[in-house]
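Of the protein chains in this complex, all but one are displayed in their positions.
Chains: A and B, in written order; residue numbering restarts at 1 for each.
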Amino acid sequence: MAAVDIPLIGGHEADSHGDPHANYLKAKRGIGSWMLTVDHKRIGLMYLTMVSLAFLVGGIFALLMRIELFTRGKTIVDAETYNRFFTLHGAVMVFLFIIPSVPAALGNFFLPIMIGAKDVAFPKLNLLSFYIYLVGVAIILTSIILGSVDTGWTFYTPYSVQTANSVISMTAGVFVLGFSSILTGLNFLVTVHTMRAPGITWTRLPLFVWGMYATALIQVLATPVLAITLLLLITERFLGIGIFDPKLGGDPVLFQHFFWFYSHPAVYIMIVPGMAINSELIATFSRRAIFGAFAVAMSSIGLAILGFLVWGHHLFVAGMSEFATMLFSALTFLVAIPSGVKIFNWTATIYKGSIVWASPMLYAMAFIFLFTIGGLTGLFLGTLSVDVHLTDTYFVVAHFHYVMMGGTVIAFLGGLLYWWPKMTGKMHDEKKAKIGFVLVFIGFNTVFIPQFIMGSRGMPRRYYDYLPQFEPFHKASTIGSWILAAGLFLTAYTLLEALWKGKTAPRNPWGSAGYEWATDTPPCVANFHTTPTIKRGPYDYHLATPEELATGWDEVESAHGTKPGASSSAKKA
Amino acid sequence: MNEPATFQLPEQMSTVASEVDWLYYFIYWLSVVLFVAIVGAMVYWAIKYRERPGHKAEPTGHNVPLELAWTVAPLFILAFLFHKGFEGYMDMSVAPANAMEIHVNAKQWGWEFVYPNGGSDNELHVPVHQPVKLIMSSTDVIHSLFVPALRIKRDIVPGVYTSQWFEATHIGSDDIACAEYCGGRSKDANGDELPFAQMTGHWSMHSMLHVVSEEDFKKYLIGIGDKCAAYTLKNQACPDSIVVGEGQKLYSKKACVGCHTVTGAKLVGPSWKGIWGKEESTDHGPVKVDEAYIRESILDPQAKVVSGFPPAMPPFRGQITDQEIDEIVAYIKSLKD
Partner (left out) sequence: MANVSESIETRGGEHGHGHDDHAHAHPDFLQHHFDTPAQQFDAAKLGMWVFIATEILMFGGLFCAYAIWRGLEPDIFDQAHHFLNKILGATNTVVLLFSSLTAALAVRAAQSGKRNLTSVYLVVTIVCACVFLAIKYFEYSHKFHLGLLPGHCFGHPGLSGAIQNGQEIGTCLRVHADATPVMPEWVKAVDESGHMQVLPPRANMFFGLYFVMTGLHGLHVIIGMSILVWVLVKNLRGQFSPQFFTPVDLGALYWHLVDLVWIYLFPLLYLVGKPE
């Protein structure tokens, strides 16, 4: 292949992944077979490793922050270091972890399988996006070494232009990451449009795929604007063009508009995939089609569109015209509708279902619990006069942790536990998983409930030190963070343990009617042994037969004891 | 410190506070109801319809009216919230004509409040039951003046004047905080970590609001008025003792204290102890610290930057009168040896 590999069209490479009927993990061996793979499943796993590490790093920064805030005055680090901690925490969690987390890891792995495709439309582009991600990570690491950044993850000017920190390399890193995100989105859009197997009509598209589709739309439409914003910021800092720098006649608030024009839609890049996972979990463990599935699918698109119209709600006190303020507040409220639709429909699905209290379902219910809190507190912030009091306080901090951590991350963990058998072929230990869940749930609320209260009482965010009246809340919050951490580490351990201790997973351990369970566990390289033609919807439990729910409907042989992967030979016989 | 009015919100000290709090609690209870309904139903059903032998899930049906209901009903609630919120916001935005104007200079990392009589202070004193309009400007980065008890907050953006107003409802005090991240310093010029007490930054832009009676406020204004002003009017020389005293006041009022000590210890900037008359080595060669140089250092610090220090000092041109400079000079003079 030519060096400039714009993967409009690759060469003829049918066997680059080895035998299409073999277990994708075993088909080829050796580092090279991973580094150069174009198999969406392997790329998904590589992403998963990276984002999990990012989550770990971001989490460690968080724990350090919490320890610093445990007592008044200096606890472990000085002020400048603290400022770097919350900046890096925010930047790592948002740009390195949560934005790629679900789409690039789980989406990459399951989206093609769920539409009966052999791979994403542009496998090489997919790999490219992974390497671009790595480059972004590398740049950000160097910037951290070069003295790191203390601007807050929002890089507000003029501070970000004046501070003596390595803002350029950090923003450059985020800039690069943006492209990785764009490429993933582009790939998904095209894949969903052109790669669906016969019979997977739009109405039969799994809700997870709908979610990924909506997310991809936002990624593709919003990220370029971030790219240009950061580009301008870099030139600003390097040459002092003065777009954003009042000293040179520029307008700092303009930067905020640019930034949030991306970053608000970005919050839906974060939550929509979480909701997408949740729809799958609720359906599977209620043994029942999602109530009003069509509305749920459409609400994802709704969020994607509305998400573009509300960025101004981050600037209510930054100096916008009364008219703009009014408009943005009004639009902000509209966003509550599609989110509400999802919440209500999920709850209605549980009604008269047959609920299996498996660990993924626990996370699914926790999602409804926590996201509703996070979302409803968003309404406080959307309400103009109330936001004036709450903005830039810990109330906001608590709000977005409830939606991001309590929403997306919880769904992500649920999804991991749910799909782990399919991805690895191994069952995890449910008992540990459930203990982990309880710790996470209790810990999380202990961290952030106090933050709501101190916020509404007037504790500003990004503070290295605080007034005595806030001490008890900070203490509670910090202790909570330890419980939370314990839970997360246990969960991580549970998943890893499954790899060597876990017993071989059956083809469809949760008895789901979803398409992805219909193929081998773990899937064969080509995902299905033959391009499937689908005759029923992904949630049609009433049409699915017990055999299907036990074995999936691709091939029956493999269900009777034959090892996954061997199935193909069994077939040829 | 004030006892909060309620568990969730601080004491109410402004005319708008009660309105804001009402709306806050309205949304709060609305949320509680929705939350309990949703999560309650979820948990109850999840238990009631748990998987067990003989129990089978009912195929999902359709219920268009229901779906429409919970898509449309919220619209009304939301419209109401929006309306109330906007109403309150407008009340906060438009200041009454008779409002007393107080200028606020925000800088890294301190406040200066300049009163109608030209006197200035780093704490905010206002008379009760009198609308006050804060006209705010910043010389360096964005700050945000936040007074929890007044339920007001507004960003202060360099290059433009922003403003907000309030009317205090009763006598008392409350905290003033900076609510827009504006950096921080915890290392001295040589990169050595400072003791906590000397670290400054976003979090340390704390000040106090004092709501006082009409009379007390009058007294206060006289108090902060420049003592030398009286003499200059009668064009008499102002006694040194007073001038130095004024200089010392300015040292903290103008937030020089944030970066300069008078003890000889280095902070962000050089200490003022004993610099008078001494040869400073700057990026433009050595200079003698005299009237002219100090004036320049204050109005245009970047002109000559003392070696071994960052050009971190904000220019004070336009924010400091000649008289004030003289007073600071006198004060610095008094610090030699």
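The definition used in the following text is that a residue touches a chain if its C-beta (ideal position, glycine included) is under 8 Å from a C-beta of that chain, and two chains touch if they have at least 3 such contacts.
All values derive from a computational prediction rather than experimental measurement.
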Touch criterion as defined above, residue of A:Leu53, A:Ile67, A:Val135 or A:Val225 at the omitted chain: A:Val225
Touching residue (missing chain; options B:Pro195, B:Gly264 or B:Pro310): B:Pro310
Contacting the left-out chain in the complete assembly, out of A:Leu64, A:Ala117, A:Val341 or A:Leu439: A:Ala117
Chain A residues that touch the omitted chain in the full complex: 2, 4, 6, 8-10, 12-15, 19-21, 117-119, 121-123, 125, 161-165, 167, 182, 186-187, 189-191, 193-195, 198, 220-221, 223-225, 227-229, 231-232, 235-243, 248-251, 254, 258, 518, 529-536, 543-545, 547-548, 553-556, 568, 571-572
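In this section, only the chains that are shown with their structure count from here on.
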Contacting residues of chain A [partner chain B, same complex]: 73-74, 78-83, 150-152, 156, 158-159, 162-164, 246-247, 249, 251-253, 286-293, 295, 316-319, 322, 325-326, 329-330, 333-334, 336-337, 340-341, 343-357, 365, 368-369, 372-373, 376-377, 379-380, 382-389, 391-393, 453, 456-458, 460-469, 539, 541-542
Chain A contact footprint on chain B (complex, rising order): 1, 4, 7-10, 16, 19-20, 23-24, 27-28, 30-31, 34-35, 38-39, 41-43, 45-47, 49-51, 55-60, 62-63, 66-67, 70-71, 74-75, 78-79, 81-82, 84-93, 140-142, 144, 146, 148-149, 151-155, 157-160, 162, 175, 177-187, 193-194, 196, 199-204, 206, 310
